[in-house]
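The complex appears here without one of its protein chains, the remainder shown in place.
Chain nomenclature is as follows: A and B, assigned in order of appearance, with residue numbering initiated at 1 for each chain independently.
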Amino acid sequence: MDPVPSSPASAATAVRTKSGHYSFWRLLREGLRGQRGWRPAWVKASPKPRYRVVIVGGGGHGLSTAYYLASHFGITDVAVVERGPIGLGNVGRNTTIVRSNYFQPANIRFYEYSLKLWEGLERELNFNAMVSQRGTLNLFHTEAQRDLFTRRANQMRLLGVDAEAVTREGVKSLVPLIDLDNGRYPVLGGFLQPRGGTVRHDAVAWGYARGASERGVDIIEHCEVTGIRHDGGRVAGVETSRGFLGADIVCLAVAGHSSRLAGMAGLRLPIETHVLQAWVTESLKPVLDVVLTYGAGHFYVSQSDKGGLVFGGAIDGYNTYGQRGTLPMAEEVAAAAVTLLPGLARVKVLRQWGGIMDMSMDGSPIISKTPVEGLILNGGWCYGGFKAIPAGGMTTAYLVAHGSPHPLATHLDLGRFAAGRPIDERGIGPFPYAH
Amino acid sequence: MSAPERVARFAGVLTAPWSAEVVEIAALRGGTAVLARFGASRGEALPALGQVSLIPPRLILSVRPGRWLVVGPAEAAAGSPAARAEIWRQGAQGCAAVIDMSSAYAAFLLGGPPALEILARGCRIDLHPREFPPGSAAATVVAQVPVIIAALPFGMLLLTPSSTARHFQEWLEATAAHFGPPARLSVAELFSGEVAIPAR
Partner (left out) sequence: MLRLPCPFCGERDETEFRFRGDATVVRPGAGAGLDEFNAYVYERANPLGWHTEWWLHAAGCRRLLKVERDTLTHEIRSVTAAATDGGH
């Protein structure tokens, strides 16, 4: 299967305010003219009374949905409504890891589709998103864990996705800083997805916003949705802090706020909101050129292009809408970090932050129609929704345009819970704590 | 040096894990009154939640509602813990589960001026005598493992599950070492009643 869609239908769509093509020559020219020729990458639009499609949430999924609607499905009468400035939600707070090393075949196909879209994204958007396929290395520490990873890797390879087993020595040569015999859980080896890596998160929001805006999408910032108008089981539009916006279709892409927005339409979702924290250290010389995940504790890390070590762990563990996080998880993550990479014990942490996650009850996302006609949900991303932004946007746009799910996202329907077929990505049952 | 003198000058971990005898009495619903009467009749009044009472050579503490631990030195006379458990079981008249937990817990005693500071390095609750005067008891976490703390006139009794005992002892000794060489005292001496240890 080749899930990559045909090339953009951009020629068909009107292109308004141009921020101009970005290129080396443009950089050179602007450098010589005192940088006076740059124009804003997207237009700060004001709301119109009515749109064909209103997308709530100017994060990665809202913006990519808008972009693909305009570029691939020819639907440009679209507004993205964001309560703050775009890109300050989870899309600008995550640890930027992209990969497709999932376990369930349907998930592997979906995330692999996303990875393929990442691979062509910068060219498609003419925007430097710093896609860096440095490889993601998952460590295992027990034989049972190795069996599990082997099974997952085999599953991936059967579907044509890259996965490689790495020996202990291989791990050491990929990550010289590692203490293979650390404490209770010595490293037995790892699994590498060479095509996994990182992407500059803000650039993703900006690049999609620019692409959507240029094709006629209204990106309306500082406009909070306060109500969803619906009658006779059909959506009519959204109430906002800047007035009512009528719409044929309303698409929710509000991550941690999914339950609140769905609640405005009278729905209860299989989702809880939890905080996930991340940290970044002072800049170091290059010490780590893969994305590394510890298999025996809550810790994963990569080195940013600026040199900071970007790392994180698990969610704090109780419902919260506070985008901050508390200290016990910081302690746990730091302990795991020092166990695995003791040489980093004295590196200073510069910043800490948190983002609020839409933790679904089976750990997999929801891209689906809802019981309210015309209301579409893109959510339940847990803490893995960054990597899914291209595929999430494309499949959501497909659902909006065709009224039926994209073939790669049929398993992500909301009805799966009541139907007794939740996605068993980790096999742990209905807890909103998985990713 | 006499035992009281040694205790007064003591500045660290007092004993190796003390092989204590621990009997748990867990009231069934509505059973507290029967237990209280029986305890009182034996001169072993059951303390309120969060308290410890010293009835040499044993002590009784409560850190869970409706549950008490009777703790004493294993070398004390008066038979085995099983026998003592049996006494309570009879007295409870079916109103409580009485279990010999001696092999489930390890006990440590910590006394001397730096005791509080040693514990503060691994314990998140406030053990200052203003908040936790002698006679107080609590279940909490110390050095990342579960520990029951009871404030006694001569120091702190610390109970941790046997499986975490070795870690806890290592932590205790390593932490106490910052405060000078520990003096050791046998628990038998401590509980002999001969030791009138000054309050902190």
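Please note the rule applied: a residue touches a chain if its C-beta (ideal position, glycine included) is under 8 Å from a C-beta of that chain, and two chains touch if they have at least 3 such contacts.
Since this is a predicted model, take the numbers as computed values, not measurements.
Visitor: Just name the one of A:Thr198, A:Thr240, A:Thr273 or A:Ser302 that touches the chain not displayed here.
Guide: Spelled out, the listed residue whose C-beta touches the missing chain is A:Thr273.
Visitor: Looking at A:Ser114, A:Asn182 or A:Ser259, which residue reaches the missing chain?
Guide: Of the candidates A:Ser114, A:Asn182 or A:Ser259, A:Ser259 is in touch with the missing chain.
Visitor: Which of A:Met361, A:Leu375 or A:Ala397 sits in contact with the chain that's absent?
Guide: Final answer for the missing-chain contact: A:Met361.
Visitor: Considering the entire assembly, which residues of subunit B contact the chain that has been omitted?
Guide: 26-29, 31-32, 49-50, 63-67, 124-125, 138-141, 146
Visitor: Please give every residue of subunit A in contact with the chain that is not shown.
Guide: Within subunit A, the residues touching the omitted chain are 257, 259-260, 263, 268-273, 317-322, 326-328, 361, 417-418, 430, 432.
One rule holds in what follows: only the chains that are shown with their structure count from here on.
Visitor: What whole-number Å value describes the gap between the mean CA coordinates of subunit A and subunit B?
Guide: So the centroids are 53 Å from each other.
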